[in-house]
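Removed from the display is one protein chain of the complex; every other protein chain stays in position.
The letters A, B and C name the chains in turn, as written, and every chain counts its residues from 1.
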Amino acid sequence: MAVTTRAESRLDVARIRADFPVLSQTVRGKPLVYLDNAATSQKPRQVIEAMSRVFEEHNANIHRGVYEFSERTTAVFEEARAKVAGLINAPSEREVIFVRNATEGVNLVAYAWGRDNLKRGDRIVTTVLEHHSDFVPWQQLAMEVGAEVAVVDIDDDGRLRRDQLSAELRKGVKLLAITHTSNGLGTVNPVKEIAAEAHAAGATVLVDAAQAVPHTPVDVQDLGADFLVFSGHKMLAPPGSGGVWGRTALLENMRPFLYGGDMISRVTISLTEWNELPWKFEAGTSSYVDAIGLGAAVDYLQEVGLARIHEHELGLVSYVLPRLQDIPGVTVYGPKTLEDRVGVVSFNIEGIHPHDVATIFDREGVCVRAGHHCNQPLMTRLGVPATTRASFYLYNTTEECDALVGAVHAAKKVFGV
Amino acid sequence: MAVTTRAESRLDVARIRADFPVLSQTVRGKPLVYLDNAATSQKPRQVIEAMSRVFEEHNANIHRGVYEFSERTTAVFEEARAKVAGLINAPSEREVIFVRNATEGVNLVAYAWGRDNLKRGDRIVTTVLEHHSDFVPWQQLAMEVGAEVAVVDIDDDGRLRRDQLSAELRKGVKLLAITHTSNGLGTVNPVKEIAAEAHAAGATVLVDAAQAVPHTPVDVQDLGADFLVFSGHKMLAPPGSGGVWGRTALLENMRPFLYGGDMISRVTISLTEWNELPWKFEAGTSSYVDAIGLGAAVDYLQEVGLARIHEHELGLVSYVLPRLQDIPGVTVYGPKTLEDRVGVVSFNIEGIHPHDVATIFDREGVCVRAGHHCNQPLMTRLGVPATTRASFYLYNTTEECDALVGAVHAAKKVFGV
Amino acid sequence: MDDMYRDYILDHYKNPRNSGPLEGATHTYHDSNPLCGDELTMQLRISDGHVDDVRFIGKGCAISQASASILTEEVKGKTLDEVKAIDRDHVLANLGIPISPARVKCALLGLKALKGAAWGLTAWPGEEVKAK
Partner (left out) sequence: MDDMYRDYILDHYKNPRNSGPLEGATHTYHDSNPLCGDELTMQLRISDGHVDDVRFIGKGCAISQASASILTEEVKGKTLDEVKAIDRDHVLANLGIPISPARVKCALLGLKALKGAAWGLTAWPGEEVKAK
């Protein structure tokens, strides 16, 4: 076990926690220990207030209104887009499309790019680490057009089998759909290297960054991806916000996804012309308040600094991993070192089903996820029906790690194992 | 001109206005007169607070969490669905699918029902009153599958040409896509009669109720529709909330629309099984806070009463219509009587482009919409590039109607017409 | 703590009654809860309209397995009609512990499989005992 304990976190966690109203709540009389951040994050008051402010001060529908409130709301909305573009270092904010979540993002690419670019016999390469949201759309599209899906395996440490990946790419590939960071195991894939290899093999590369953008610096230009998707609700922003980034050349050559108001430039009974990027892909009234919340969340994350957040989370992993592994009957899945991983820790306790674990944890005030984490192919690969998953964020503390360890002992006591 | 002034509104508008923080704002030093409700509505504090409450008190991702916060959030989210089902009298809440907006709703039906049920030579009947969101998806699907789109005209009063509609239905029809209420003219179509006629002709009937559900009682069972879509942001709820209602038998036989987390029951590398209704159509993390906001909005609307809201809005129309029509150079489009219409008043001032009108109105604090209202086919039919549109809601007053009339005079003065 | 995991439940989980395949089963139904990976097969041997014997094969969480075990004890000797009449509230009450909403599906998996067997189903058509 090669975990080295990191230096003390340089985050002022107490101050950060004070920004999150929910963190002072109690659950069944115990302080809330929220360790389900890979599912969704909590929200700071800066985000909650940015949203209320729109409703209370200048709400109006965006883009089409020739009056001040509409102009103000449009400005804040488009500023949010610029902030997101800045966060991921997109070459242009026109390449950032607001969607509900990462899932809609993948589907947008599948419908608007995939249906025209994948045909019978084409190969899609993906991995056993994918979340259902980056797997089922491709599986279904492949069935529809007659393409083939190759699923690259992991090794026993939860790392992608690069040899297998290379072999699959060599067989021919139209699309590589790959997760940047596994929500099930916390593994970070070396996407930059992989994207280069996939491009050399002729692939278009879609990166699922739902677990990356919230936790680590992500630079789309450095990664060399073609499409990248993420969800706002996992990064301090409200559910309903999220983004697809795509290269201009790809986006411009794609058909639209959803049709309707705002994404058009001109409609006649026989013909429709599309609006420019990015609006071509934003049909109907956007979730503009959610997007504005995302803008405020980006500000918050940038101010704290994503590199420092990542460091903080690894500090918690280095603290909790050995403590969990020392408990008899506990099996931890995924990387056991701090290299190329994030603050996701998946484990099982022998003799207790993860759902029972989570129920007992809840009674201790500890919120963790138990289940397949929308990773059924991965669960099958691990040979378990489900795992218990604790996942950290910038506001978590070593005391909360202690509560987690304490809850494991409590569960074992109840079940007498 | 057959407008009869209605009895005084039975709404306690002052009390209602006190619930809407934004209504006490000023614009360029003048009190806000918000008359762009057909574009989006303002939000009462009950809705704003229902949303903040989730973030501050028990936020967690829904459906998959085995802990109290997740269960509480799931419960409030699913209660919101039940409230929506109640509002439109859906036979089952399983028939209510949460979507971002009406636009996504129409697209969901177009992708998940349309692609499998419309084929070369099939006929789609729709109307010149449709919003782009209920027109472009069908136009594009028709182009993709080789179907034909017939567009039924209106008469010079803005009423649907029932004779033409009947003739088109008789020619054969697979889908009738029709707006319940025109956002451009305020016309209410006799959807119940029309749906019966369309069914007799063998059509499936989709009703765009984006302008109906917010303003009048809507009963899907009484209407006899097969699908019905609407947007939350037009009915006091946040952007990002909205719904598709569909008959169980149709929804169960449809393929899914978006693929990913939560909409599956079981995923293997080669096969996926879908979740039950309605979740089969809700992929990824829902905009659950927006949906909860919609639930609070439904409570608010139900408490005031939609029939009374409708009556109130007609009262404002009866007040303002003759006053506008009395101004030389003003042309009002659409129905001039109170029968089968809502509180949407579209007009033009001779010699002033609607955009100039709206800019001058804005200086008077009066927010109206100027443009094509996502109704370009209708504008073409009316022979104008755009109109100025005032649209009312439960919080508007006759004083605001006076401000509107005053703004018309101001615009005429500036332009010397 | 022990409100949800009383000795009664844990005992049925660790020492399931009527567990394992049933010889001469006349009615068999398998169901599962993909969310947590619970699996359950109920087998009945019906003679003269009565449950002559019942057994289940399952794996999964304590709630699902204990609930199934408790059910088998209850239905032995009952008529087929009595079995068909057992409802979700009865099963939840029988567990004698508060079941949180997220765990209701676990608690009812045994009932679902039992009903599937009793009605002689091969697949579950409706939503009668599906938890919301």
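FYI, a contact is a pair of C-beta atoms (placed from the backbone, for glycine too) under 8 Å apart; a residue touches a chain by one contact, two chains touch by 3 or more.
Just so we're clear, the structure is a prediction, and the values are computed from it rather than from any experiment.
Considering the whole complex, the hidden chain is in touch with A, B. Remark: the omitted chain is touched by one listed residue; of A:19, A:36, A:78 or A:313 this is A:78.
The chain omitted from view is touched by exactly one of B:191, B:291 or B:360, namely B:360.
The missing chain, though absent from the display, is touched by one residue of A:36, A:68, A:299 or A:362; that residue is A:68.
Touch with the chain that is not drawn comes from one residue among B:251, B:317, B:379 or B:404, which is B:379. One chain of the complex is left out; on chain A, the residues touching it are 64-68, 70-71, 74-75, 78, 265-266, 273, 276. Although one chain is not drawn, its touching partners on chain B can still be listed: residues 352-356, 359-360, 362-363, 370-372, 376, 379, 384-386, 410, 414-416.
One rule holds for everything that comes next: only the chains that are shown with their structure count from here on.
Ranked by the number of C-beta pairs in contact, the top chain pair here is A-B. Put simply, the chain farthest from chain A by mean CA position is C. Averaged C-alpha coordinates put the centre of chain A at 32 Å from the centre of chain B.
The geometric centre of chain B is 46 Å away from that of chain C, both derived from CA atoms.
We define each chain's centre as the mean of its Cα atoms; on that basis chain A and chain C are separated by 37 Å. Taken residue by residue, chain A touches two or more other chains at 355, 359, 362, 370-371, 376, whereas all remaining positions touch fewer.
Each of residues 34-35, 100, 103 in chain C touches at least two other chains.
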